[in-house]
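A single protein chain has been omitted; all remaining protein chains appear in their positions.
Chain naming follows the written order as A and B, and within any one chain the residues start at number 1.
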Amino acid sequence: MKRTAEEIAGFIGSEIVGDRGVILESVASLQNAGPKDLTYAEEKFLSDVNASRAGCVIVRGGEWPNRTVIISANPKLAFARAAKWLLDEPVDDVGIHPSATVAPDARIGEGVKIGAAAVIESGVVIGKSTVIEAGCYIGKKTTIGDDCVLYPRVVIYKDVTIGNRAIIHAGAVIGADGFGFVRDGKSHVKFPQAGKVVIEDDVEIGANTCIDRGSLETTIVRRGAKLDNLIQIAHNVDVGEHTVIAAQTGISGSSVVGANCLVGGQVGIGEHARIDDNAIIGGQAGVLNGKRVRARDGILWGTPVRPLKQFLLEQAHLAKLVKEKP
Amino acid sequence: MKRTAEEIAGFIGSEIVGDRGVILESVASLQNAGPKDLTYAEEKFLSDVNASRAGCVIVRGGEWPNRTVIISANPKLAFARAAKWLLDEPVDDVGIHPSATVAPDARIGEGVKIGAAAVIESGVVIGKSTVIEAGCYIGKKTTIGDDCVLYPRVVIYKDVTIGNRAIIHAGAVIGADGFGFVRDGKSHVKFPQAGKVVIEDDVEIGANTCIDRGSLETTIVRRGAKLDNLIQIAHNVDVGEHTVIAAQTGISGSSVVGANCLVGGQVGIGEHARIDDNAIIGGQAGVLNGKRVRARDGILWGTPVRPLKQFLLEQAHLAKLVKEKP
Partner (left out) sequence: MKRTAEEIAGFIGSEIVGDRGVILESVASLQNAGPKDLTYAEEKFLSDVNASRAGCVIVRGGEWPNRTVIISANPKLAFARAAKWLLDEPVDDVGIHPSATVAPDARIGEGVKIGAAAVIESGVVIGKSTVIEAGCYIGKKTTIGDDCVLYPRVVIYKDVTIGNRAIIHAGAVIGADGFGFVRDGKSHVKFPQAGKVVIEDDVEIGANTCIDRGSLETTIVRRGAKLDNLIQIAHNVDVGEHTVIAAQTGISGSSVVGANCLVGGQVGIGEHARIDDNAIIGGQAGVLNGKRVRARDGILWGTPVRPLKQFLLEQAHLAKLVKEKP
């Protein structure tokens, strides 16, 4: 879309100074932006604003006689909001592609796109303005809300419920069987994986991430949670509201991660663990089976997970030991 | 399917007490079960049996005058077996979907389903009653046995052999090139990845798991092994019978994992390592290249892997050092 700087300032409810009519078409970094780009400057980069070729810069304040600027108390947040609006492209190919396979009893909302070679099974319900890109597979009786985007080749198994405004990246698999077996001598009998998956509103799920269905319970990813790529969420896991989890982290069966947590990449969380709301867990940390992780301990690190300060002290002691007697 | 409690008791060869005619349609946990659900109770939850609304509960013993119970020495195992039988649904769309692409010389067994947009290349052989879901790709000359289930978007490269009753979840990739190069100055020449993959009977493979083909040998996953999601199995690896591997574990080239092992999640096993039969390796552990891991050492942990007891003592010592001289 094209927007004037004034329209953007209006959208984010901020004051504009300079050429209100400058036309913006895209976004870029302060360094790379050109005359048709919107950008923003964090405090530490304010000295670069005058050198930027950006059409418009969102800043916290200051005097910029030769620039068009939008004033915002939180330039990065304002930029993120404005960028979303500016970059929003209408879906140009709403409707069901002739090569898609859609069950006759599936209920497809208004303004939905179903891409080429996509498969929508019987009993599926898809809300309005949702985009199901090429090659996606939606299993029986799964429900998907309004305004979602499923990028190509997403697989949703049967009996999954997805809320509104979910974004699911390519190759993600939601609702595969959890990993549970009962030993019968040396061999393993599959424990039933007959539960469901619920993905609430405003969740984003990264590429090739896997979220297994519950065994006898429900696996749930709550409102506003953000999951990066290649994450493993096992059966019966409960991920709290607005929790952010970085790539390649794995959460084992029946664990509960609270709300507003930050979980780094490659973290491993054992079975039946419980992470408090607001916990911060550093990359590659490990939480043992059944452990309770408390947020009051600050940033947590290491395997088994411990306060970052303690982890660093331990590392320092170890290094010192080696120095003394190599 | 619908089954009476009596039919289920008969199927698992167990005694039934109570209303033999109660009709069961599904399974649930003791807490969530309703009148049409089968469930089970482990010893520690026996006190919850009377409060459960389940139509039928599998228990080890006891007196339950107001309940319909099935008596089994191993309620969880009996439940797993019964659930599999009760939940088994006949495939309702056997045959080749008109949007699938099947090579004229592929040999497709009786009762096979080939889903929408699936691709079956030349020389493929598929046994009877196997289900190939939508969007799967089966490469040239690959052989798949009877009664397998390949969930949507599984990719099997050429010259792979899969036994009977394999379950392969969505997005798994079997037979991609192993990762081998020969340095030629600064650049890398691809070492041939011309070997095969053999997946034996009763193997389950998780979503988005990757099993590479052998370079000059064969990558093999033996009978009854169970692999979780997002696992990496490199070229020439040999995974033993009935070994269970949790999510996000990686096994490097030419390593051998024995039979009946339990390997936790996010474990890393180097090249040319050898894990004894019956070994138990905890989550996030690391086995160095060329190492032999012995099962007699009990549960193993840490990187490099060592007996759990030693790992915990080391952690305790470290913590103490810090306490003494922070």
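Here is the rule we use: a residue touches a chain if its C-beta (ideal position, glycine included) is under 8 Å from a C-beta of that chain, and two chains touch if they have at least 3 such contacts.
These numbers were taken from a predicted model, which means no experiment stands behind them.
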Consider the whole complex, including the chain that is not shown, and state which of A:14, A:218 or A:248 touches that chain.
A:248
Among B:25, B:217, B:277 or B:297, contact with the omitted chain is made only by B:217
Of B:117, B:259 or B:322, the residue that touches the missing chain is B:117
Residue by residue, what part of subunit A touches the chain that was omitted?
26-29, 32, 39, 74, 76-77, 79-81, 83-84, 87, 97, 99, 115-117, 133-135, 151-153, 167, 169-171, 202, 204, 206-208, 224, 226, 228-230, 241-242, 244, 246-248, 259-260, 265-266, 283-284, 302, 315, 318-319, 321-322, 325-326
Interface with the unshown chain - residue positions in subunit B
99, 101, 117, 119, 135, 137, 153, 155, 157, 171, 173, 176-177, 179, 181-184, 186-192, 194, 208, 210, 212, 216-217, 230, 232, 234, 248, 250, 252, 266, 268, 270, 284, 286, 303-304, 306, 310, 313-314, 317-318
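Everything below uses one rule, namely that only the chains that are shown with their structure count from here on.
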The distance between the C-alpha centres of subunit A and subunit B, rounded to whole Å, is 27
